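Complex shown without one protein chain; remaining protein chains in place.
Letters A and B mark the chains in the order given here, with residues in each chain numbered from 1 onward.
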Amino acid sequence: MFDITTQLFEGKDIRFGPMDHEKDPEIESKWTHDAGFMRMYEIEPARPMSAAMLKKQYEKLEKQIEEEKDLYYFTIRAKADDRLIGKALIRWIEWTNGNCYIHLGIGSADDRRKGFGAQALGMLIRFAFAELNLFRVSARIPEYNEAAIALFKKFGFVEEVRRRQALDRDGRRWDLVVFGLLKDEWVNQAQV
Amino acid sequence: MNDILKGALVQLGAVDPDEYSKAFAHWRRDSELMRLMDASTTRLDSQKNTQKTIEKELEDQKVNQYFFTIRTLAEDKLIGDIGLNIVNWAGRDAFVGLGIGERDFWGRGYGTDAMKAILRYAFMEVNLRRVTLTVFEYNPRAIRSYEKAGFRHEGRMRGFLNREGKRWDELFMGILREEWMENNGNK
Partner (left out) sequence: MKDLFRGELVRLTAEEPDVRAKVEVHWQRDTEFHRLADSNPAGMESEKKLKAWFEKRNEDGFKPERYPFSVRTLDEDKLIGFFGLWLDLIYNEAWVGIGIGEREFWGKGYGTDMMKLCLQYAFTELNVHRVSLGLHAYNPRALRSYEKAGFRLEGRTRGDVARGGEHHDSLWMGILREEWILMQNGEPQ
């Protein structure tokens, strides 16, 4: 698939961007105060963060990107006004094994159900296979996040592991599901 | 997934060191408040120093502490703070500490609402098995509030405090996961 003309970071309505240390913390701080969103997006306990705390976190992330080299971090921005609407990550990259985990979220409820997540996921997968030359992409999703599971399945991810009762949240136990997509599968999809 | 940081009157939020230290330095000047909340000797402190202490505490927060500001839903006003301190992971037990710094919000259900929110967080997000608190015997308003939130009396340390020329007991109260689940089911 040697096609350098297709933009890696431009989608139909959204684009990938770098962190904006000035503008983004304020917006992301609001997302972190919405525990409904955070409990879908993260398996760690929801914790609100101030803009100042997020600024520090961005710096830590940039340090990790530089030192560990196992993370690609993109902001998802609306093309129309460059507004921050979400995050898209390729993380836990094991270069010698050619594998990684993909993670993304659209922070504000108003921006969901508009196809932005699907656009971002497609771009993320393409980047992992066509630019990072990885062999497989994984995703770890709690069983209660039906929207995410449906989205990943649409992109051809296969359910591979069901870690039974690995999560304890909202007063009950849930399974944590691991999905995988291999490069060949993605290439074949794209050709279809 | 519910937004469990939101109560009926308040929202639990992040601590911005700058804003919080300003508010806390102001609340410290209310010695009645301090003597209700804190067993250590009441004293005054500059805002800058308060900020340094808070920033350090936030940095140390990590895995055993969950510390939040309390803001009113109506006007987003910072009125106090509440935090969980997990003392024993194998036993899944935490201490909770609550303080409403703004007097205007005493006795109006804000404290109880914040405590309800943090209990829900403790049992539904951090998955603890019990939450403990201590309260001074001369703080009947708080004791009533905690009883309303579901805490049961578990004992007292006699003569623990020495204030205003008299000895006072420190009361221990606790709530178990099963008790909370019974009364709050899955909401």
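As a working rule, contacts are C-beta pairs under 8 Å (C-beta built on N, C-alpha and C of every residue); 3 or more make two chains touch, one makes a residue touch a chain.
The structure presented is a predicted model; accordingly, all values stated were derived computationally and were not measured.
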Checklist entry - Given the contact definition stated above, which residue among B:Ile70, B:Val126, B:Ala149 or B:Met173 touches the chain not shown here? => result B:Val126
Next on the checklist: Can you say which of A:Ile27, A:Ala166 or A:Ala190 touches the chain missing from this structure?
Outcome noted: A:Ala166
Checklist entry - If the missing chain were put back, which residues of subunit A would it touch? => result 43-45, 94, 96-99, 135-136, 138, 158-169, 173, 178, 180, 182
Checklist outcome for this item: Where subunit B meets the left-out chain, the residues are 63-64, 86, 89-92, 125-127
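By our rule, only the chains that are shown with their structure count from here on.
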Item to check | For subunit A paired with subunit B, centre-to-centre distance based on mean C-alpha positions, whole Å | outcome: 35
Checklist entry - Can you list the subunit B residues touching subunit A in their complex? => result 1-6, 11-18, 58, 66, 68, 121, 123-127, 181, 185-186
Checklist entry - How about subunit A: which of its residues touch subunit B in the complex? => result 29, 32-36, 39-40, 45-53, 144, 168-172
